[in-house]
Each structure stands twice: as C-alpha cells, then as structure tokens.
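Below: one structure in structure tokens.
Every protein chain of the complex appears in place save one, which is left out.
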Amino acid sequence: MLERLPEQPRYIGARITRLEDPRLVRGQGRYIDDLVMPGMLHLRLLRSEFAHARIAGIDASMLQERFPAAQIFTGADIGELAIRAAADLPSVQKFAQPILAQQRVRFVGEPVAAILLDDAYAVEDAAELVLVDYDPLPVVADVETALAPGAVPLFEGWRNNLFIEQTRKGGDLDAARAAAAHVIRRTYRNQRQAGVPMEGRGVIAMLDPTGRILTVWSSTQIPHLLRTYLAEELPWPENQIHVIAPEVGGGFGVKGHIFAEEVLVAWLAIRTRRPVKWIEDRREHLIASIHARDHVHTLEAYVAADGKVLGLKADITVDVGAYSVWPFTAGSDPGMVAKVLPGPYDIQGYEATFRGVATNKCPIGTYRGVGRPSAVFSQELLMDEIAAELRIDPFTLRERNLIPSFPYKNVLGFTYDEGSYAESLVRMRELLAPDIAAARASRDKPVRIGVGFALFLEQTAHGTPDFIKRRSPIETGYESAKVEMHPDGRVTVDTGLQCHGQGHETTLAQLAAEQLGVPPEDVVVRHGNTMTSPYSVGTWGSRGITLGGGAAYRAAGMLRDKLLSIAAQHLQATPDAIELADRHARIKSDPQRHIPIAKLARWAQRNVENLPAGMEPGLHAVAFVDGPADGAYTNALHAAVVEIDTKTGAIKLKRFVVVEDCGTIVNPLVVDGQVRGGVVQGIGSALWEHFIYSEDGQPLTTSFADYLMPSAPGLPNIEVYHIETPSSVTPLGMKGLGEGGAIGPAAAIANAVSNALGVPVRETPITPYRIWKLLQQKNGNEGGEGREGR
Amino acid sequence: MKPAAFDYVRADSVEHACRLLTEAGSEARLLAGGQSLIPMMNLRLARPSMLVDIGRLPLSGIEIGRGRVRIGALTRHRQVLDDAGLRAAASIFAETYRYIAHPTIRNLGTAGGSVAHADPTAEIPTLLVLLDGEIEAASSRGQRAIAAGEFFKGAFTTALEPDEIITALSFPIPAGAWGGCFLELAEREGDFALAAAGVTIEREGDRITNARIVLSGADSAPVRASDVEASLRGQVMDEGRAAAAGMAAASNRQSYDDIRASAEYRRSLLAELTSRALLTAYRRAG
Partner (left out) sequence: MAIEITLTVNSVTRTLSVEPRRLLADVLRHEFGCYGVHFGCSHGACGCCTVHVDGQPRLSCLAFAAQCDGMTIVTIEGIAKGDELHPLQKAFIEEHGLQCGYCTPGFIMAMLPFVERGGEPTEADIREAMSGNICRCTGYHGIVAAVRRAIADRKSAANA
C-alpha cells in the first residue's frame, strides 16, 4: 500500500533551511583528508606515463637508498586482486582491471606502484625516485583505430576491441520505414568529460590492534557495496569490515564506483599493519578517476508528412576507455542511450545497436545523467532538425509526437507513470515568447539571439526488476531505513543512503517529522557508516528521496502507529482519534487531552508496564522500499537563450529556463538547488568542459587551467518552475530529480545556437572557435581545418 | 601535489636579493606574489633549489608625474586596479587589469612578477609594449632600463639576466588627446586569452597623429603592428578604415594552433578585436 501525501502536510513541502548547514558554514565538516590516524602511512601512487606499454622493469634501488623507511609494492606483490566488472550478457567480453598494473599498462594514469612513507611531502619525493622501464606498444587512441579492420585487441583472448555490442528493438520498425514520408538521418557527438567534484577521492584503511577488524574510510557514495566488494576480493570476513563515508565533498556519480585505489589501500593496511591514507591530487583525479560522455550517435528517423516520428533507428558508440568500471560496467552509457532514446515520444518502431569500445584512455563511468545527456542531445537536436526540414514549429512538433496518455507503455515495454509534458510545453511557449521575438528580429544582424529547448523524461528510482535485466554487478533497487525514537523523544533515522550534498539530513528529517509529530530539528539522520546504516546500494541514479525518503517515511509510520496505540490506551481513545503534533499526542477533537510524545517514548523503553498488553517494548522500525519495476518518470523542459557575436564566435548565455515535474516535492529549497546545480554542470558540458587526449593517448587537459568548468560570471540566473504531478507508483508520489538538471542543457543550448546561426550544431562543446568554424562553413569560406583537440 | 624541497631566504634589500641571485646562480628563483611560480612548483614543473623571497621589499607604489607613470615591481594587481590617479591618467590600465585572473589572485600577483613570467597570453606584457614602456632592472652589476619592445623575446622568455631583479615598470603618458582600448576574448572570465588586442590613438581634431597596435596571440610574445600603425597616421578613423586596419594587422601572423583554437581563428579574432579597439580608442581620444 503506497503512502499518500497527508491532507495538510506540516513539513513535507516546506522550504526548511538545511540541518547540515551550520557545521558546514563553520568549516566543521570532516572530510577524508581531515582524518588523521597515529602512525599513518601516506600512499603515493606511481602512475603510467604511457597510454599503452609493457612494463619491462621497476627499479626501486634509488628509493631504497635515499628513503630506507619507504615501502614499495607493485603488481607482483598484489597477486590477483582486481576490479571485476562485467555484465552477464552474451556479447560482453571480460577483463578484470588489476589493482596495480600487471606487466601492461593501458592508459596514462593507470596505477603501477604504491609507495608508502610517513610524510605526505616526502612520499612524493620518494615516489619520484622509482624508475619504471616501459616498452611502448601501439596506442589505440580512438574508436576508429580500435575498430579498424585487423586492429589488435587490447586484451588477450578478445575477438576485437568491444566490451559490448548489442541491439535492442521494439515495435515494428519496418512498418514505420514503409509508411514514412521522410527519412532523416543525422550524427551527433558529445565530447569526453570529467566529473570533478570539488573534493577528490580519498581512502584511509586501518586494522584494529587485534588485526581482525578492518576499518575503511572512503569518500564514496556506496559504502556497503565497498564493504561487500572488499569482503569478496581481499578476502576478509564481511562482519569484520566497517566502511565509513565521512563528509563527502560532492560525488555526482564519480564516487559511485569502486576503485582499484580503494582495494589497494585496504590491502596495504593489512599488509603493513599500519593505517594507510591515500588522497588523490587534482591531476590524478582528472586523468585517472572516471571520465564521462564521449558518445557518437547516428539516428535515422522515419517521419510522417505531419511530423510524427513513426520509427527510430539508432547506432550508438561510446569510447569507454581501458577498463570496465564497477558496478555499472562499460555497457552502462551505451546501453542506457539505447534504452532511453524513445524519450517522451509515441514512437512505434525502434531499433538501437549500441557498443562500448575499448581504447587506451581512462575508463568511462557514471557521471550525473549517465547516458541520458547524450541521448537527449541526439533526440532533441534531431527533433529540431525534423522541425526545420518539415517547416513545423518546434513546439508543435513535440506536441504532435507526445505520448498521448498515462500510464504509457513505450515501444521497449517500459511503463511511464503520470507526467506533465504537454503542460510544460504550453508554459514554456509563454515564458519564451519575448525571446523568440528577439531572436527573429536579430536575424542577419552581427549579434544574433537564438532560442532552443529540449524536452525529456528521466527514469528515476529504478526498482530491482530494472537492475536484474542489466545483469551487471548492481542487482537491486531497494532502499531501507531504520527509525528509532529515544527515551527523550528525539529521533534517529539511519538511512542506507550516503549524503554528499543532497540535503538528506534535512529531507529525511522532514519526512520522519511529518509522521512522528516532532519538528525536524529533533531528528538526526545518520548515513554512510556500515555499522549503523542498513544495507544499501548507495546514492546515485536519482533514487534517494523516492526510495530512501520513502523508506524513512514508512519506518517512521510504523513508529507512529505504535505511539498512537500507546497514547490511545493512556488517553482512552482509539488511535485514529489521536494526532501527533508539536511533540504531543493529543485528541484531535479535544486537544486539551494530550500527553508528551517523549513520555510515550520513555515508557516504551523504560517504564514498559505502561504499554498495552501484549505490546513489545522498544521504539524502532525498519522499512524497505523497492522502486517501481520501470522506475518513476520525471519530466523536464529546458530552454536556453543565447547571444552570439558572429564576428568573434563569442557566445553568452542570456537566459536558462527549466519547467520540471518531479512529483511530490519534500523541500523546494533542496529541489531548486539540485536542479540548478545539475543545469550548470550541463551548461559546462555544452560550452566549456572537454577532456582532450593527444593522438598518442596523452591527456592534455590535466589541470583546471585547461579543463574549464562553469564559473559564476558566465551564467544567468537559472529560472525554475515546478509542476507537481504525483506518481501513482511511489510512496507519497515522489520522483527522483538529482540528475535531471544535467540532462537537458547541452541539447537546449545547441538548439539555441542552431537557431541563432541558421546552421545546425551537432557537437559539443560549443566554443567560440567552433561557432566561428560553423559560420565560415556556412558562408562558404575555407574555414578552420586547424588542428585542435578532438 | 606538494613542491620539491628548496632553501628559503628572505631578502632584506634589493642589493641583498641581487647578491643571493649572483651566488646561487640559475637554480635560484625570486618569490614575489607567487601566483605564477607556486602553482608550477606544486605541480613540480618548477623545482628551484632556492627561493629568494622579495615580497616585503619596498618596491611597490604608483608614481605619476613629469609625463610618466612609474609602477613599483611589487605593486599588486589590485592596487593598480584601485588607483584613482592611474585611472585618470591611463584608464586602459583598469580596463586591461580586469582580464587578469581572479580577484583573490589579483590581491597577490605583482606587476614585476607578471612581466618576468612573460606568459604569451598575459595582459601586462602586451600593455607595456603598447604603451612604449620600460622595465627597470637591478643586479650586482648595476641598474638598467630595458624597452618593453625588446624585453619580451618569446614564451616565458625575456631579456632579463638570471641575476637581475625587476624593480619598476614605467611608461610615458602621451601629451595630447589620446585614448586607449584593450579587448580580449577568453572562453571564461579570467581564463588565458584566445587572443587580445591593445590600441592607443592620439588625435588632433579628427586626424590621428599617432597610433599603436599590439597583438597578443599573434606570436609567442606581444607583437606590434608597426606597418599598420604608420598607415593610420594622418587619417580619420571610420568603420571601414578600422576593419581594414584590423585585417592588415592580423594578416600574415603565424599565431598558433592549440587545444582551444586554430591559428586561423586567432587571426580572424585579432582582426576583429583590433578593429573594435581602434574605433573605441579613437572615440575615447575625442
């Protein structure tokens, strides 16, 4: 029985300032690098300087001479320890990533040797003295080289350089093709990016004095998965491992993986019997954590005369780098594109072939939005190109193609719950009217205005059935919470979620407070510690509030029932005549008859003679929520207004508007923050962020001087409008929203630039140089075949 | 990302600093604001065995008089931006300094430091060449003044000897009506420039009596478009002339390709920025 929103919620929907903020604004948060253990050794990794090479030898003699106290470990010492990330699907080829390179390195930055010393500065001096002799091998620097006929596979025993290649289809594509009046075929590209939370990765591991209990602190989004992985891989008894995520300075999915470095630090702590600490620096983060995007899609749409897209065929290639990441695997990005391309449109025939290609680059992992930003980019640019070719207004084209009613089963068999797609289009048309007029008036002027938008949906809060289908190491979609009320009436919520900025300490407190009749300040939400947090797959995939929040609400509801029963006996009424509010249980029709909730709580644990006959003592409950089988679908419409100086290519983002629907909102402050934060990351994808490799696989953008992220001056205020269409398949009608902001901007901005220039943009990032090139080509000039980063 | 070890000495006078440089040789570096040097040291791209800290020497201050502006080498960018007298005498300084890095870095970065570092996309070298400036340098061997046009030899390469310290920068203020304009395009505010153009125009009535055009991004050091400057003397500026001058200034420049943009784009950008700067400088001189 799914919970429904109370008639007059007290705390759900309230714009409450965050409970986690007072410590953070004082600098009292303790992140991984702030933790210091006596006797700690600092780990410095020696990383590969070659994109592809055999390791001919490692010479540590100078190290041992100048730093006799230093310890060094290489692949020879580590044995078989590896990151094993493969989906159990027929086309998948497998290769486990060794924790330290074994004989071969396959991307610049791959860990080769571990050097330990008791000082963070000296350990860098020490690591520099280790000499690695590399025999360079031919570099597979891009997809073309990887897939060229006769290309040597990067992994022994592989047929080719494909981690995965598969086709999924639905409906009747042949019928669509036959009935089409137009066939429109286009290719779209997104660049490689890095995720870049402001805090990089870090791990500390330590054995207790008995040598039995292993404690691992990691700046991670998935503490339980790390614990289980370590138990299986090291191996170590799982009931003797504790994993703690301290304050985590941003994740965005980057920290939702298990890294070789985490397994390594644990192993080193066991091996050396000393606490071991590893903190990555910014260069390591940029070249060797995970990358994102790097997609090429070719779409072919079969379109009726009125613009209805009857069928869609897609070919999807992702340059996934050198290894498959755990748990989402190398198939994650390409597979997700194939899954979500139909989008919010009523397409009846569909076929998508997707592949993940191995190259000598940093592995691609899941970064905010995962495959969806690239999918929506292709989907929405194609829609605008169809509109242009058929001379149909872009809004009208979307309206003509929208799914007609809910629930809707799409061509791949996914059922969409209720959304507000049509309403959002109407709203956005009004909001953009002045800018559309300005854009028209600026045609043929040296400074042009352009307006573009992107409509999309986002599958969130995926349930277990969705993960089972993927057959990857992430098998389950449930989330759980334990809620406990203490004898003084205060509450602890132990959530499986790991919070790294999403405000769960506040939103889950609001949800528990709603049930328990105490203010949110009386609720402490604990997370990220496997000793107290119930088992969870962690925080990612826009699952937190729906599943974790739902579980907290449900568990608090179980406590609520118990409190009402205890109060009922005392107040001599039935439970349904009583409400919990303002820290009291009181008769609804006669509030003078009340009893403090704290008293009930004390009875339940100390003066149990006051409990109704047959009632067990205690005041805690555990609840589980699994996501809907097909997830819950959030819808959003993003629009951008750009101003382009056609003489220089300079582009200014004048306006960005979001109309979004994530169902029931628990805290509008938090939701707006998530949307805006995601949008700005999406803007970064559209305009500035580009991780570039040279032709021989050398990373070229290895600092913030070259890898450019959005800063405040280049951005407008992001306007956010909400529609609330509660889901019928989730607790309280909540839907996920953490990633949505990042999904639409590249598409909206590209469509806006195309509108301004009168030339289609099909690739990001959209830099001044690229704008200039497009205009040169449009004007028929020999334009810009200069050598610049790809 | 921790720097390699070095010896550290705080210089208590310019003479002391010079002596230390002479003794230590090329392995010693001067530490002023540190905003360019310390990032390189943290990345271990620079590993001096000695740092001579000159940050507290009395080398800061802005003097304006006798037709000349003199800026002490340790004058922080922020001080230059805030100086009302300088804004009145040469507003192009405030306009240019806005492009330098970010506010916090501008609290520490110094005029001399930027000039000695000679990043090819840096603004102050371009400005100094534009304004016909001079770099004053001291060493154990004495003092000298080096013309800005001869000072910047290439990327991160100057005419400074390894044992010399920049003590001040100076430039003349044109006597008559003049205006300046500096325009830069970077991908984000404060980033390294894709290209930049600085222009000064002196006028009598409508006629240009003197024009100076300096380009950044045309080569590995700031470049003066002397031919174009000459062709503008005696002329009246209008849009067509500005556009033609811009194109002429940018044509045949080698420039460079990099991960951000091609040489061809940079040339096109320089033509446009120069043209716009010419028009604005001309208007400001009126």
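The chains carry the letters A and B, assigned in the order they are written, with residues numbered from 1 in each.
Assume a residue touches a chain if its C-beta (ideal position, glycine included) is under 8 Å from a C-beta of that chain, and two chains touch if they have at least 3 such contacts.
Because the structure is a prediction, the values reported are computed rather than measured.
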| item | value |
| --- | --- |
| Chain not shown: contacting residue from A:Leu24, A:Val152 or A:Ala433 | A:Leu24 |
| Hidden partner chain, touching residue among A:Glu199, A:Glu262, A:Glu418 or A:Glu660 | A:Glu199 |
| Options A:Asn239, A:Gln592 or A:Asn717, residue touching the unrepresented chain | A:Asn717 |
| Residue among A:Val357, A:Leu511, A:Ala598 or A:Val679 touching the omitted chain | A:Val679 |
| Sites on chain A contacted by the missing partner chain, in the whole complex | 17-18, 20-22, 24-31, 33-34, 36, 120-121, 196-199, 247-250, 252, 281-282, 500-503, 669-670, 672-674, 676-681, 703-705, 709-713, 715, 717-718, 741 |
| For chain B, residues in touch with the removed chain | 1-8, 10, 31, 34-35, 38-39, 41-43, 51, 53, 55, 101-105, 107-108, 189-190 |
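The rule is short, and it goes like this: only the chains that are shown with their structure count from here on.
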| item | value |
| --- | --- |
| Inter-centroid spacing, chain B versus chain A (mean Cα positions, whole Å) | 44 |
| Chain B-touching residues of chain A, taken from the complex the two chains share | 120-121, 124-125, 128, 281-283, 647-650, 687-688, 690, 692, 700-701, 703, 705-706, 708, 710-711, 713-714, 767-769, 772-773, 783-789 |
| Chain B residues within the chain A interface of the complex | 1-5, 43-44, 185, 187-192, 194, 257-265, 268-269, 272-273 |
